[in-house]
Every structure is written in C-alpha cells, then in structure tokens.
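Removed from the display is one protein chain of the complex; every other protein chain stays in position.
Then we have chain A:
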Amino acid sequence: MGALLLCLLVCLPLTFILYESSKPSTEAWQQLSQVDPGGILEELDLKEEIPEHSRLYLKTKNTLLLLCSVVALSAMAGIALAWVVSRWHFPLRKSMSVCLVLPLTIPSYILAASYKLLTIDTKNSLAVWVRTNWGQDVMSTFDELWNFTLATFVLTAAFFPYVYLAARTAFSNLSTSYLESSQSLGLSSSQTFLKVALPLARPAIIGGLMLVSLETLNEFGAMKILGIDTLTTEIFYAWTNLEDKNAAIRLAGCIMLILLVLLIAEQWLSGGKRFHASRNTSSSPTLKKIPKFKSALVTLSCLTILFLAFILPVGQLINLAVDGLEKDSISRFLPLVANSLWLAANSSVLILFASVFLAYACRKIPHWSMVTLSKVSTLGYAIPGAILGICTIAVIGFIKNNTSGGNLLDYLYYGSSYGLVLAYLVRFLAVGLPPIDAGLKQINRNLDEASQCLGHGFLSTFFRLHLPLLKLSLSAGAIMLFIDILKELPLTLILNPSNHETLATKTYSLFAVEERYTTGAIPALILILAGIMGLCAVRYISRNK
C-alpha cells in the first residue's frame, strides 16, 4: 500500500510526460525532427544548404556516443580500482580506498568549468597550430573532437565513483571462501576475478552503471559549459527557444525511452537471478601480495586518477579562492552551509526510509507487480531535473485550483523547503534504492527462515537481522544521497523558496553565470568540503555501530 503511494508520487510527473507526449506533434517538434522544417531553404532556392540530418538525429547520436563512452570508461575505472583496492596489497591502499570516492563531492558543472578554465588556453593555441599546419577544416574538426573528449573525461571523472563504490561494497562483501575455493580448483587470479567475483558483484556494478547512465543522460550544466549538444540541452532549446513545452516533454520522453532500453538490459543482464553469498565469519579478507614493481604501478595509477579527478580541480579552486578571500569574507557564505546541510540531511534520511521500505516490500512480496512497482518508482531520476521542477509546479497549480489544500501546499513549496525535500524524494529514490536492494539480495533467505523458526516476528527479524547486515549498503546509500542532494542544481533553482540559497545555487550563479571564478571558488570549496565531511560522518557512524 505504502509502496503504491510512493510509486504514485513518482508517477505523477511521469504520467504528465506520457500525457503530453501523446498529444499530436507541434510545429516545434517539426523544427527538431525535420531537415529544412517549413521548407524555408527550399523556398528561397537554397537547396544546397539543406543539411543531411535533422537536429534530433544529430543530438541523439551525440547523446548515445557520449553515453557509451562514459559508461565504458567508468566501468573500467570503477571495477578495476574497486578490485585492486579490496583484494591487493599495495602502498597507500587504505587511504586510496577512501579517497577514490572523493571526486563524487565535486559537482559536474564545477568540474567542467574548472577543466575548461584549465585547458582553454592550451586548446586555443593548439587550434591555431592545427590550422597553420592543416588548414581551417581540420581545425574545426579538432575543436569538436577536443570538446567531446574533454566532456567524456569530465563526466567519467565525475561519475566513475558510483561504480567504484558499488563494486567495492560488493567485492568486500564477497565471501573469501568462494575465492579460495576457486583458486584451489586451479583458476588463476584473473580467472577468479572474471568467473567468480565479477558475476557475484554484477547486480551492484550494474546498479552503479545505471546511475552513471542516468547522470550522463541528464547532464545539462557541464554540457553547456563544454559546448556539447545532447538531448538534454535540446530539451532546454525546445522549452526556452522554441517556447514549446510539449516538444520539450517529448524530448524528455525520448530520454526515458533510452532509459527503458537500459532498464530492460539491466534486468536481462542480471537475469533475475538472486545472489546469495554465504558470509564468512572472518570479516577482514586476506589481501593478495603482489610484486613490488607491480604494487608501485598500482599505487601510481590510483594516484594519477585521484589527481586528475580531484586534486587538480580542487587545487585550482583553492588557488582561486585564495585570491577571492582577499576581497570577500568566508562568513557571508555560512548561512548557505546551514541551508545546504539541513536539506541534504533531511532528504537523505527520508529517501533511505523509503528505499528500505520499497526494497523490503519487494523481498516480502516477490510478485512481478511489486518488482515493477519498485522499478517504476526509480524512474524519477531519469526525468531531467528542470523538467521535474516544471512538472511539480504544474501539478501544484492544478491541485491548488481544484482542491482546498492550497494553504498546506503554499507552506510546503513557498513558506519552507519541505516541498524541495519531496521533490528530491521523487528524483533520488533511484540513488537510494539500488545499494539497499543489492544488499538485501545478498542476504540469504535461509536466514529469514531461521529467524522465523526461532520465533522472531517480522519486525524483530528486520531490526535484529537485516538492518545490521544492511549496514554497509545503508551507509553507501547515505553517502551517495547526501552528496547528490548537496550538489543538486536544476530542481533547487526552480523550487527554492524566497531568500533561500544553497551552496550549489550560489556557486552556480557566481562561478558559472557571472564567471567570477575567484569569489565563486569559495562556496564551491565549502560545498566540496561539506561533501567530504558528510563522507567522514557516514564512515564514522558505520564503523561505530
């Protein structure tokens, strides 16, 4: 029942999208989907100027290319790093294991702006050099290639920790007995990885990859900054330039379609199988010793990735902020810290509650309808933040005009930031649910039965058995939720009550809009610092429980 309600909340904007997409196509849609829409060029006898492909074709191609490259790179980096960190012995292993999550604390638009700032001079001089040697056309191609590569790099750097975190949790939850028996049966360590560890960690890894895909599909800020056109930037084009919400929502529908394919692929890849790892009582797995040269190489690779994805951009921000602090004091940003932390903490707790509830409902009622329900309720993440914001506003307007609940809604959405919390719930359920779902799936059902046989009821089993076993998954979910909400921009920008600014909105307006990098670097750094503190807190809690 509760699951149904939760699902309904998420479905409201979804239905809105479906309903809008089912309307007959508008003129703006023709602008997007046809070459020479309205026949303007043909009429003026400029047929030779008609492009080969429509906008829609080009943007879809861009989106899919970017999606594939970011997902592939994130998978490689995330899985490899998680494996070495949880199984091999090398210098700095422990600190690397923790630090590799840090890139998550940098919002993608800050990472993009910071890399643009770092590389723009090099890019411009290289472009001039390319033109002198190979001419104008090659330079133009070089420019596009550069932008695409940089965008792939920035998104991978920003999102690979999702895979890393999921895979690391799964790998360290793996029973060592599996790995030991695999090796005693004669499999080499790489075979053990491919044939035993990877399949067992698959649900978690695929969950992480789904997050990477969703984030990539919905990325707007970084794409604008780096000059890449995707379906999401096209949504804004349709909405603000062609002034057609219907076409914008249709485009959102296109993104959901890609997502649907991904969801089906996910279901197919994990084959509906359940993975139960019989747990080993000795909690610390034995780490594999590797040759000195190899271990130095591993440390170096980890450091390089960390340097590129975190140390370099943060170093640049610190450099900028030092200049900024000469003119600005840090104290004026403090109220924003309170706003951001309050929002992130509240929303994370609410979403974790909802996630545990849904995951548990799926376990208790393993009917296909329940599973579908839980899958559907994570679709909110697929809706671009801005579209979700607009749908929310439209739904509020509709309810206020047709019912008497106006005062409550006013309070929620204008008088307080609780409305924003609800909107985050719709959006971020997909971040909270997968780690908890995966964690729950790794708990053997025999335990449930044993607990029941020993006379423990439903609640007692949950609190005394499942919750402690879920500790790792819960803390992983909490980390990601807290940081994601701290960074969230488009929804916050649209649904912010008056005089309410968060670190993210302030950073955005100073850093990305005003391009006042030195001043903007201050809230950006506080934002990253708050994220790091969140990480530490979660780590502390999960250790002490």
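Just so we're on the same page, a contact is a pair of C-beta atoms (placed from the backbone, for glycine too) under 8 Å apart; a residue touches a chain by one contact, two chains touch by 3 or more; residues count from 1.
As a convention for this text, contacts and distances are computed from a predicted model.
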The chain missing from this complex carries, among "Multicomponent K+:H+ antiporter subunit E", "Spermidine/putrescine transport system permease protein", "Fe(3+) ABC transporter substrate-binding protein" or "Secreted protein", the UniProt name "Fe(3+) ABC transporter substrate-binding protein"
Could you tell me which of A:L408, A:L467 or A:C536 touches the chain that is not displayed?
A:L408
Per the whole complex, from A:I390, A:V421, A:I436 or A:A478 the residue touching the absent chain is A:I390
Going by the contact rule already stated, which one of A:L8, A:V128, A:L300 or A:L467 would touch the omitted chain in the full complex?
A:V128
Logged for chain A, residues touching the omitted partner chain are 31, 36-38, 40-41, 44, 46, 49, 51, 55, 120-121, 124-125, 127-128, 131, 136, 139-140, 143-144, 147, 225, 227, 229, 233, 236-237, 239-243, 323-324, 327, 386, 389-390, 393-394, 396-397, 400-401, 406-408, 410-411, 414-415, 493-494, 496-499, 501, 505, 509-510, 513-519
